[in-house]
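Pasting in a structure now, in structure tokens, and then I'll have a few things to ask.
Every protein chain except one is present and positioned as in the full complex.
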Amino acid sequence: MTGFYVRWAIMVGGLILLALMTFQQYQRDLSTISLATVLNSPATSKPVRIQGMVKSGTLSGAVDQGQATFELIDGPTTLPVEYAGPPLENIRELKTMVLIGHLDPATKTFKAKDTALINNFGFVAAAYLLTVISICWVLFAMSQRVMVLFKEIKDEKLYEPEIDPLGHNK
Amino acid sequence: MATTNKKVAIIVSILLIAGSLGYLALGNFGENIVYFVTPSEVKAFTPETYTKKVRVGGMVVKGSLKTQPEPVGLTFELTDGAATIPVAFQGIPPDLFKEGQGAVVEGQWNDGQTFRSTMIMAKHSEDYMPMELKRAGVELPKKDFMKTLDP
Partner (left out) sequence: MLNRFIRWIQRYKGWFGGAAAVCIFLGLYIGLFASPPDYYQGELVRIMYVHVPLAHTSTLAYSVLFFGSIWYLWKRDPLVDNACQASAGICALFTALALITGSIWAKPTWNTWWTWDPRLVSFSVLLLILGGYLMLRKLVDDPERGGRYAAILAIVGGIDLPIIKFSVEWWRTLHQPMSFSTRGVAISDDILIPLTLMSIGAWLLFAYMVMVRTQILYLTDLLHAKKGRLFSQTHFSQTSP
């Protein structure tokens, strides 16, 4: 009986630990700052991540060779971007991109060195949490039920008439 | 009373199952259920079917994608290898929509000239690999895209 609950405590603890580790890693790797924040912050050479949509009609350059200039929009803010880095397989106009680089304070242009993945792990988290929680819940209920049933079967009380078969008590 | 209800419930559930099975057997076993039509079939449309709402599947032709800023929208060409149709869409396309990839668009072949789409769905292939392999030019054995259009 105790062993059962200890096993479950270890398992749920492990799952929660895994969830926390995942959350932390994704927070660290996928957090971005808005275009407005980049434009208003003091210039640093430390690379930052920005997310925005490639503005229609602004994309030009040799995308396959990793050279491109375009404008990124995020709500009312527009930021010109000069990209020089690995080839851009997945870029096109009207697409949301995450770029890594820094702002050139003299020209107010964003010098991007690389792209990063879009932060859409809400979908991933939803799929995992839903599956793990519902299966754990069903599994817990099942294991508990079978334990109770075994106990009941072995219980001697079953052979004592609890209800008056002639119905005198009811 | 309870037994009558149960009988009704049994009959309903059996009907439900038989209905869904029958739908499957009749609908899918014949070639009546077509999830999307191909650009070649759209080209063969007659004026009576122009306003019919259909789904068209094909590959987005490389170099055909043009976007407009105001109102936000795009035009591109969809092909099945044999025929190509122009498609117009207003709004922002899904993130995985890309030239050289598959797409399924919903809309009407309005005037017999342009396909006016109200919704774009991106069709992705069954190969999965990290970016490094893709950049190294690795090709995994996937089904030829045009064959997925007309099995």
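Which chain is which? They are A and B, in the order written, and residues in each are numbered from 1.
Going forward, contacts are C-beta pairs under 8 Å (C-beta built on N, C-alpha and C of every residue); 3 or more make two chains touch, one makes a residue touch a chain.
Just so it is clear, the structure is predicted and the values come from calculations on it, not from any experiment.
> Among the chains present in the display, which ones are touched by the chain that isn't there?
Across all of the complex, the chain we cannot see touches A, B.
> Just one of A:16, A:62 or A:130 touches the chain that is missing; which is it?
Checking each option in A:16, A:62 or A:130, the one touching the absent chain turns out to be A:130.
> To test your reading of the contact rule: which positions on chain B touch the chain that is missing from view?
So the residues of chain B touching the missing chain come out as 3, 6, 9-10, 13-14, 16-17, 20-21, 23-25, 28, 33-36, 38, 57, 94-97, 104, 119-134, 138, 140-143, 148-151.
> Please identify, in ascending order, the residues of chain A that touch the omitted chain?
11, 14, 18, 21-22, 25, 30, 89-90, 117-118, 120-121, 123-124, 126-128, 130-131, 134-135, 138-139, 142-143, 145-146, 149-150, 152-153, 158-159, 161, 165-166
We take it that only the chains that are shown with their structure count from here on.
> When the centre of a chain is set as the mean of its C-alpha atoms, what distance in Å lies between chain A and chain B?
Centre-to-centre distance between chain A and chain B: 28 Å.
> Could you list, by residue number, the parts of chain A that touch chain B in their complex?
Interface residues on the chain A side: 53, 55-57, 86-87, 89-90, 92-96, 118.
> Taking the complex as given, what residues does chain B use to touch chain A?
65, 67-69, 72, 74, 92-93, 95, 97-99, 131, 134-135
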